[in-house]
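A single protein chain has been omitted from the complex, and every remaining protein chain is retained in its original position.
Every chain is named by a letter (A and B) in the order it is written, and numbering of its residues begins at 1.
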Amino acid sequence: MAIFTPTVSIGEPSTTLGGNGAPPPERYGGDDGRSNYGSSGFDMRLRRARLGMGVAIAGIVMVFVSFTSAYIVRQGLPTLDSRTGNLVRDWIPVQLPRLLLINTFVLLFSGVTMELARRQAAREAAIARAAAVSTASASADSRISWLALTVVLGLAFLTGQWMAWRELAASGFDVATSPSSSFVYLLTGMHGLHLLGGIFALLFAGAASLLRRPIASQVVVLDVTGWYWHFMALLWVYIFCLMEFAH
Amino acid sequence: MGLVLLIVIWLITFVSSYFFLAKTWWLPTGASAAAAGIDHHFATTYAVMGIVFVAAQVTLGLFAWKYRDGGSSSPARYSHGNNRLELIWTMLTAVLFIGLTLMSGSIWASERFRPAEPGAVQVEVTGMQFAWYFRYPGPDGKFGATKPELIDPTGGGESAVGLDTTDPASKDDVVAGTMYVPVNREVELILRAHDVIHSFFVPAMRFKQDAVPGLAIHMHFTPIATGDYDIFCAELCGLGHYRMHGMLKVVSQEEYDKWLAAREAEKQ
Partner (left out) sequence: MATREFAAHESHAHAAPQGFIRKWVFSLDHKVIGLQYYFLALTAVFVGMFLSLLMRIHVIWPSVTLPLLGQIKPETYVSLLTMHGTIMVFFVLTTAPQGGFGNYFLPIQIGAADMAFPVINMLSFWVTFLAYLVMLAAFFVTGGAPLHGWTGYPPLSALQSAGPGEGLGADLWVISIALFCVGALMSALNFITTTLDMRAKGMTMMRMPLTCWAWFITAILGLLAFGVLLSAGILLLLDRNAGTSFYVPLVTVNGQLAGHKGGSPLLWQHLFWFFGHPEVYIAILPAMGLCSQLLSVFSRKPIFGYKAMVYAMLSIGLLGFMVWGHHMFMSGMSPYSAFAFSIMTMAIGVPSAIKTFNWLGTLWGSRIRFASPMLFAIGFVSLFVSGGISGPFLAQPTLDIPLHDTAFVTGHFHLIMGVASIFGIFAATYYWFPKMFGRMMNETLARVHFWFTFVGTYCIFMPMHYLGMAGQPRRYSQFTEFHYFDHLIPLNTFMTYAAFVTIAAQFIFVLNLFWSMKAGKKASDNPWEATTLEWTTATPPPHDNFGGHTPVVYNGPYEYSVPGAPSDHVMQTDPTIVAAH
């Protein structure tokens, strides 16, 4: 009892604890001086969707951080050779098929078309908003073309990855051949899987466009898918460099 | 209700503390050179954490009773906290906890940072589902080669560890199912495992180390009292984990030499 001070008024009076009868500041939800985003539902949805995508990307990054640390550990790990009783390193780098380089350019190019589709959609949204309509204008076609091209390039990339796998297997490297080949299949496969998810999202966006859904919804989907697509491209470049240079 | 809470919390605290203090179920008597230091640090941590345990639980029980809403008591104090107090108890706790760890550092260092002394008795310990085997290098001081293809657990002894008898250094290797070591000499262990992770645990020696396939882990300890000590497996290794057991027999130097010589003789 004696260790506690009897007075209870310690504590900064300026904390936001306890109301002081004053109305809250004229900002929504929030603290930390965020700018007034206004009452537009679209802006809010876009912001929220982008935030969600950012969070999701952080989660996916951790999966590949984990793979990377496994890669680095495995590369450097000496293993006990029972026959000699010595520790030996058994990492033999895999000769990556040149096809992967071509695939890289395909994916990067698809990033350009993706960005074009995303920006076109944003432009149309701005026009629609000013005109107070909900549906897209006639220039929807160019947006859909860029979108379709992105899907085609994405599929081309995945096909190219599949062909690269075949090439690797033909030269004697399948998933269980060596630790390095295991990682090549693992990293490219996991990336490809995530990219496939992105392609589904693009198809969904395309369907929404063809079905003439409100432009605001389409823009949100296309925007976050665009950011996801760029992340996939960056991730691929990272994986490629890891496999090619880190050995 | 407040009074019942106080009584039950205090009762639980005092009953459990009693059994801790009375050492009704306790660490077995230490029989290694490291045991004294480990046990001493255990006692220190024990005393400190014991005081914290009792103080916290007693206070909780006391407050539950003292501040019960008795209808006529004064209103609760409106307080959002006390920053100075927060700072004080944070510092104290940090000093206490980090202090304890640093105190234990020298023991950990002497056990794990330095390799075994030259001249230590070398024993290679191999764990497999569900037995321990102990290999001695013999007079040549070298362990012979082993080959995974030669491993045959049903054969026991040399075939269980996969000893390559074509290697000259294997000729004098002794493989036993019981571990003999001489008292008051440092023992160097080389821990290996064939199949899954096991763990070599000798409670009386205050010794534990996982035996990991793919690794040969060097550890050391010094037994200081003769006797028979149980060895248990302390890492889940399958259905027989509960019965994976060995005996460590610490004997005089003369008895150890006699035992080893007898094993060597059997090999001829």
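Going forward, a contact is a pair of C-beta atoms (placed from the backbone, for glycine too) under 8 Å apart; a residue touches a chain by one contact, two chains touch by 3 or more.
The model shown is predicted, which means the values in this text are computed figures rather than measured ones.
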Options A:V112, A:V152, A:L186 or A:L234, residue touching the unrepresented chain: A:L186
For chain A, the residues touching the chain missing from this view: 4, 8-9, 13, 15-25, 27-32, 39-42, 45, 47-48, 51-52, 55-56, 58-67, 69-70, 73-74, 77, 79-80, 82, 90, 125, 128-130, 132-134, 175-176, 179, 182, 186, 190, 214-217
Residue numbers in chain B that touch the chain omitted from display: 1-2, 5, 8-9, 12, 16, 19-20, 24-28, 37-38, 41-42, 45-46, 49, 52-53, 56-57, 59-60, 63-64, 67-69, 73, 75-83, 85-86, 89-90, 93-94, 97-98, 100-101, 104-105, 107-109, 111-113, 129, 148-149, 151-154, 162, 194-197, 199, 201, 203, 206-210, 212-215, 217, 230, 232-243, 245
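One rule holds in what follows: only the chains that are shown with their structure count from here on.
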Centre-of-Cα separation between chain B and chain A, whole angstrom: 46
Interface residues, chain A side, partner chain B - complex: 3-5, 8, 10-11, 15, 17-18, 79-80, 82-85
Touching residues (chain side chain B, partner chain A) in the complex: 77-85, 143, 145-148, 162, 214-216
